[in-house]
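Note that this is a trimmed complex: some chains were dropped, and none of the rest were shifted.
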Amino acid sequence: MSAAVTATYTADEMMAVAASRRLTDDNVCFVGIGLPSLAANLARHTHAPGCVLIYESGTIGAKPVELPLSIGDGELAETADAVVSVPEIFSYWLQSGRIDVGFLGAAQIDRHGNLNSTVIGPYEAPAVRLPGGGGAPEIALGVEHVFVLLRHSPRAFVEQLDFTTSLGDNLRVVITDLGLLERRDGELALVAVHPGVEVGDVLAATGWDLLVADDLGETEPPTDAELDALRALRTKGGG
Amino acid sequence: MATIAPLCDAVAEHVRDGDVVALEGFTHLIPHAAGHELIRQERRDLTLVRMTPDIVYDQLIGMGCAQKLVFSWGGNPGVGSLHRFRDAVEHGWPAPLELEEHSHAGMAAAYAAGAANLPFGVLRGYRGGDLPSRTRVERVTCPFTGEELAAVPAHRPDVGIIHAQQADRRGNVQLWGITGVQKEAVLASKRAIATVEEMVDELEPRPGCLVLPGWVLDAVCLAPHGAHPSYAHGYYERDNGFYVAWDEISRDRDTFLAWMRRHVVETADVESYRASLAEAVPA
């Protein structure tokens, strides 16, 4: 179903590359572990060496050589310009509006870009208790540009969230394993598909009638340079 | 003034059933040894406070020590779910777990307010969404601008517990690397315990070090490797394999209970805990 089947790169790699391309050299980026960390560090190692990475553990300007496995790896502290307390990261740095990009993931997203990372089912008696919001609710409203990384499936892209953890107001793009979604007239629309992905694949993997942009494009496949940098990072662990 | 004491004595003296207890650590320096001692001494009805409850809280919950969890993110970092936490919330096993759920920013503001002896913390947060209706948050109005902001009640745990790299003979404690919210957790608490990797004659100041004077602590306990499977910057690495293994160990109730009996309940301290792990996984 996803591009990974046919291509010489995986769907996760396509996601990471597509996400990294959204970062510019002067971004200050609030990064979570996993794909966001992979994407942000890929950007640092390719077109955006000046991009500042901030992890909620308090590391400002971290430049990990090896990808961190956890938000608080020692590597992050050792390579950071500054390490501050967790209360300070959320008050002086995030709340102050000094961070312009934030990556978020979620278990569910709706057509307005609102996110659920709290529960599946009713809050009082959930079918699945998820980890919870963590930094997401304030990141979602505290940065100018929210990038969401989320694999496409009808269980994730739902008509109705079971719980609204974070608001989609500042969401700029949703990067999935199938394509890219952006807001059109306040509602998420498919604006690009990854190479080898049919629009039908995306519609089938979305739990609501997904708008498709008139100017639908196709994502540039990862370049060799991007894949080399990406795989060099991954072999160093994590991602 | 801090007394240098064995961990078992410090827990026996300072942590009581029904206490509000915060074992803090933001992926680094997580006080696992202290958590294990709470389990060995069968503390009950604890309200556990932590921004990022992970394996040690999963263990405390699964062993029936907790009646309430105050938190903002409860998962196995980089791995997935906390199965014991989920089982308690989803199925009430071994007992129902009451939740007071915040965002990280809210938890951090609540700790900072507690450390500053203020009854509430103010932040730009809890705007919209379903969380505000599920937690303790109110709105306050700025008397100068009329702006509305969120207010969270200060955290004032009965006991704050942290793990640090070093302490000196006077009980001054030093940690470095990622120091998270540990200063606030200690200063917000009525009583405080620190476990440390090492006792030294003199603390040597280091870049990014955080020093907590002995007079703000009640007990300082030597517990080398007391953060395992978390890490202690400058001492040992994070045991990432254990975090992955925990997913299997904790998935099934009986497997979990057997593991806890063998490696925690039936061990006396960090040393025997680690010895039991070494036996379990022969090199």
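Should a chain be cited, it is by its letter among A and B, assigned in written order, with residues numbered from 1 in that chain.
FYI, a residue touches a chain if its C-beta (ideal position, glycine included) is under 8 Å from a C-beta of that chain, and two chains touch if they have at least 3 such contacts.
Predicted model, so just to flag it, every value in this text is computed and none were measured.
Asker: Given that a single representative per chain kind is drawn, write out the copy numbers for the whole assembly using the chain labels.
Answerer: Across the whole complex, the chain formula reads A x2, B x2.
Basically, only the chains that are shown with their structure count from here on.
Asker: Please give the residue numbers of chain A that touch chain B in the complex, ascending.
Answerer: On the chain A side, the touching residues are 33-34, 56-59, 69-74, 76-77, 83, 85-87, 89-91, 94-95, 114, 118, 123, 125-138, 141-142, 163-167, 238.
Asker: Which residues of chain B touch chain A in the complex?
Answerer: Going through chain B, the ones touching chain A are 26-28, 51-52, 71-75, 77-78, 81-82, 85-86, 89-90, 101, 103-105, 108-109, 111-112, 123-131, 134, 177-181, 183-184, 208, 231, 233, 237-238, 240.
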